[in-house]
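Structure record follows, encoded as structure tokens.
As you look at this complex, bear in mind that one protein chain is not there, while each of the others sits in place.
What follows is chain A.
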Amino acid sequence: MMIQPDSGGADASAASLEVDGVVVDFQGLRAIEDVSLTLRPGEILGLIGPNGAGKTTLINVLTGFQAVTQGSVRLGGVDIAGWKPHERSRRGLVRTFQSVLPFAGLTALENVEAGGVAIGLVRGEARAEAVRILSEMGLAHAANRKAGTLPFGEERRVGIARAIAMRPRFLLMDEPAAGLNDAECRDLQTIVRGICVSLSCGVLFIEHRMSMVFELCHRIQVLQLGRTLALGPTDAIRADPKVRKAYLGEDEVSPC
């Protein structure tokens, strides 16, 4: 059920999320050095790289939590440098967090409802939508429990449900599978494919487990020390000797 994304064309690029020549400096440390990235609607782009490669920083740049030293971020051709985080997410540039950051003291239902309310739905609508999303994700039983009390895997799914409720055009997922068991990983893959198809949403997928990235992503971009090491279709990256040497090592595939 792998859906191939729109392949290029002026039309597709106009609706894309583009990062162009971005540099990010933290006092003295250059975390990102001239990285460009394009995420098209309907595609799943894997972003991989060792710890400290700059993956999270790049998401922070895209979502407005981190200012760039140089370079630009464009959404559908429009430079969004001046947009604050809440303006970006409201307009469909939505992220999840490596550390989930649920609204811990609120119920799972309220967490997801908040996403709908923030994009302008009235509470009744947002709540109905939240109920639907939660039950689709197998979280109906957790709806009235506080998000902070949920088991880790469910908490992660609440984080994703909250993002889905915002009807993202682009969803940036920062290690959504970290800490999940095998069954939960498979569920996650189904969910991500579902989002990608049903919302024709572009997904940026950060993950360390190669097997999952290879199965799920249409294209893969490899970061290393803040630079793009390689970029291409999944099969090409999988075969790229440079990538194998620098990042994957010899026995790259760990079971998911």
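The definition used in the following text is that a residue touches a chain if its C-beta (ideal position, glycine included) is under 8 Å from a C-beta of that chain, and two chains touch if they have at least 3 such contacts; residues count from 1.
Here is the rule we use: contacts and distances are computed from a predicted model.
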item	value
Identity of the absent chain, which is to be given by its UniProt protein name, from "ATP-binding cassette domain-containing protein", "Gluconate 2-dehydrogenase subunit 3 family protein", "Branched-chain amino acid ABC transporter permease" or "Serine/threonine-protein phosphatase"	"Branched-chain amino acid ABC transporter permease"
Full-complex contact with the absent chain, from A:138, A:151 or A:179	A:138
Given A:29, A:67, A:122 or A:183, the one touching the chain that is not displayed	A:122
Touch with the omitted chain, as defined above, among A:21, A:50, A:77 or A:105	A:105
Missing-chain contacts mapped onto chain A	63, 65, 84-86, 89-90, 94-95, 97, 101-106, 109-111, 113-115, 117-119, 121-124, 126-128, 131, 135, 138-144, 162, 166
